[in-house]
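Heads up, this is only part of the complex; the chains shown haven't been moved.
The first chain written gets the first letter, and so on, giving A and B; residue counts start at 1 in each chain.
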Amino acid sequence: MSKNQNLGVMIVGVSGAVASTAVAGIELLKQKTIGTEGLPLAAMPENLTANLPAYENLVFGGWDMSDEDLAAAAVTHNVLTLQQFQAVSEQLEAVKPLPAVCNEAFCHNIEGKNVRVAENHFAAVEAVCNDIRQFKIERDCERVVMINLASTESYIDKNSQTFATLADFEKALGENSNEISPAMIYAYAAISEGAAYGNFTPSVAADIPALVQFAEQRGVPLAGKDGKTGQTMIKTVIAPGLKTRALKVAGWYSTNILGNRDGLALSHPDSLKSKVMTKGSVLDDILGYTVEDHLVDIRYYRPRGDDKEAWDNIDIVGFLGQPMQLKINFLCKDSILAAPLVIEIARLLAYAQRCDESGVQSQLSVFFKLPQLSNEAAEKPEHALHAQEAMLVDWLTKYAAQPTRGKGRSKKAKAASE
Amino acid sequence: MSKNQNLGVMIVGVSGAVASTAVAGIELLKQKTIGTEGLPLAAMPENLTANLPAYENLVFGGWDMSDEDLAAAAVTHNVLTLQQFQAVSEQLEAVKPLPAVCNEAFCHNIEGKNVRVAENHFAAVEAVCNDIRQFKIERDCERVVMINLASTESYIDKNSQTFATLADFEKALGENSNEISPAMIYAYAAISEGAAYGNFTPSVAADIPALVQFAEQRGVPLAGKDGKTGQTMIKTVIAPGLKTRALKVAGWYSTNILGNRDGLALSHPDSLKSKVMTKGSVLDDILGYTVEDHLVDIRYYRPRGDDKEAWDNIDIVGFLGQPMQLKINFLCKDSILAAPLVIEIARLLAYAQRCDESGVQSQLSVFFKLPQLSNEAAEKPEHALHAQEAMLVDWLTKYAAQPTRGKGRSKKAKAASE
């Protein structure tokens, strides 16, 4: 098998702004009408990335509560320029979302009609597994990666006994426990099918010990959580610099305004809690002390649509205890920042699987607000963007130096097929 | 000899805002009325910095065209709070600037009456050497470091034949060449006396090959140039982050307003040219491509006094070629940012000399806008703040691991004294 085979990317929330932008981007890259701006791995030395699935080999599918095909979705989200839309509308039209597994207790403010009603949790899992198997065959994929881009779920306690071991979790599945969220159903199904799983949302899903254990057993890589795109990305660039200069952060006020569907979902307090929690600890972890006045606001503000704006005010204390201020205003585009990271996560998870890596892939920390770790009790996540990038480069360098690894089917896969 | 002996810090421009703030800061640290905010080495693991001269052992002197003692200067510069001033006014009063070597052709807009008129360049050098020797004895210093904090000199071509070798330079000295600037006179004198030399200004002085050669011959460490304090510091934090995300910089407009004596000097176009040149290449070097629309303005604006404000607008291009903007507004205090760096440079140069290092100390890059390199033809300077910090940490780690080094007089010094 060659690296030219298709990599299937199945997205939970495939009609969303980020997913439709990612799909459009890959099509535009194939047409060579856009460059590789915003794609982090495209800017790295080629020898490090030569064995990753090519951008052009990504094929997309997935689930959504909306039944809009991706052309219709792209019109709604209004991220593409008119020329870009016209250039890829046919290809976007061809991507039609499968009906989503949905559970009203976990999803707020978003009405959807494209929903699969499953009798119980196991039936839901089986339905998702079937979707994966069928997509893999239809699109002739070497492998499939699942990426969670669904709206943020309500906050749940991942340390619940229900999630402690795979056995506990499967017992709860069987009992149709209402502690189990849709995101967990998807993740469980992905792992069952040997599909690597990337969690781009703040939802706790693959974080739970039961699913980490399951992924390790099945040789499936995991990565998460919460894509680090706008304000938090900038925060993890600025904070290390302030630390280098020993400038004490006395307060950091962050506010965000955004007007897309993601913003609407966040206007529900429960979803906001999940979101703000993934934003919270970043700063203290980088600085090495607690910033008492670290405030984070997110407001749904329609005039901007998918454009997003962050304003940060940082109060710092320098030599002689004297105060200074740094203010950062980021006028960004949510999907434009997020979509290329989704693409890179998919490629890297597929590559990790080829290299026989399984379980949590902490070298993907650079893409996440709250990097998932293999051993959360023992380790602390790295948040500084430059240090996270170094982790990824080191990992890529290691496999680039092993010419027999990561170039085709994995050993396990080969063994299995022989 | 123990590490508790005095480190003499002789400053060219000792009545300026930065110097008087540094002197006040050390006195306040002795009184334990301020913390170590803003002092980068104080935030590092103690084992790395244990053998450096203690903050409390720094003693200050130097030259200035103004004859104000540092208490009077501190009133003029208005950087200290009233309480801070009252706490150290006596100690500041005791620091009286020696008359400066001045040459009207190189210094603009600054009128000074505290000037030493020397018959010729050699006589000027001898006068500075004498000042250093006398200060060392009077203040009982283990060693002396010279720091250049004078106003920016006019831009000169450091590749002139006059500066190519030590022999060329000394010939020009003898001929009283008007290519030789006051800053070169000071640097030449410092090296003659075995005093390490740090250049915190944009002036070309110790950059010239002749003086690098001289420093290497005499076993004297050098470091420069142009302290990286406000806008450029932030620039070297932000730009690497944009590179990590492959966000293309389409334009970067930087403007500064400041109202101190430094700002007044920069209102002379020649001085501004030196300044803007040290700010210029930073961005392209970090990003790896040329930013065509990189504009840098500096304006003298009195309402702020020593407070300084930078506003940056960055136009970036992301995925799908779509534009975004990042704006940074830094309300900072020039001397509050600069003074602690001056202190650390002095300590590190003294430590480097103890460790028998000589010539250009590129591990001090983290403190400079345009880091001086040993071999400018072959190497490229590192500008990313996090990478510069790593260079310094690596160097400190190397010597921290050599218990017999850097703890007292250097081998050379010992050999010389036997």
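One rule holds for everything that comes next: contacts are C-beta pairs under 8 Å (C-beta built on N, C-alpha and C of every residue); 3 or more make two chains touch, one makes a residue touch a chain.
Computed from a prediction, not measured in an experiment: that's the story for all the values here.
This structure file shows 2 copies of a single chain, while the whole complex it describes contains 4 copies.
The definition used in the following text is that only the chains that are shown with their structure count from here on.
Note on chain A versus chain B: their Cα superposition corresponds to a rotation of 180 degrees, in steps of 5.
As a whole-number value, the distance joining the C-alpha centres of chain A and chain B reads 44 Å. Taken in their complex, chain A has these residues touching chain B: 21, 24-25, 28, 34-40, 42-43, 79-81, 84, 233-234, 236-238, 240-241, 243-248, 317-322, 324-333, 336-337, 339-340, 366, 384-387, 389.
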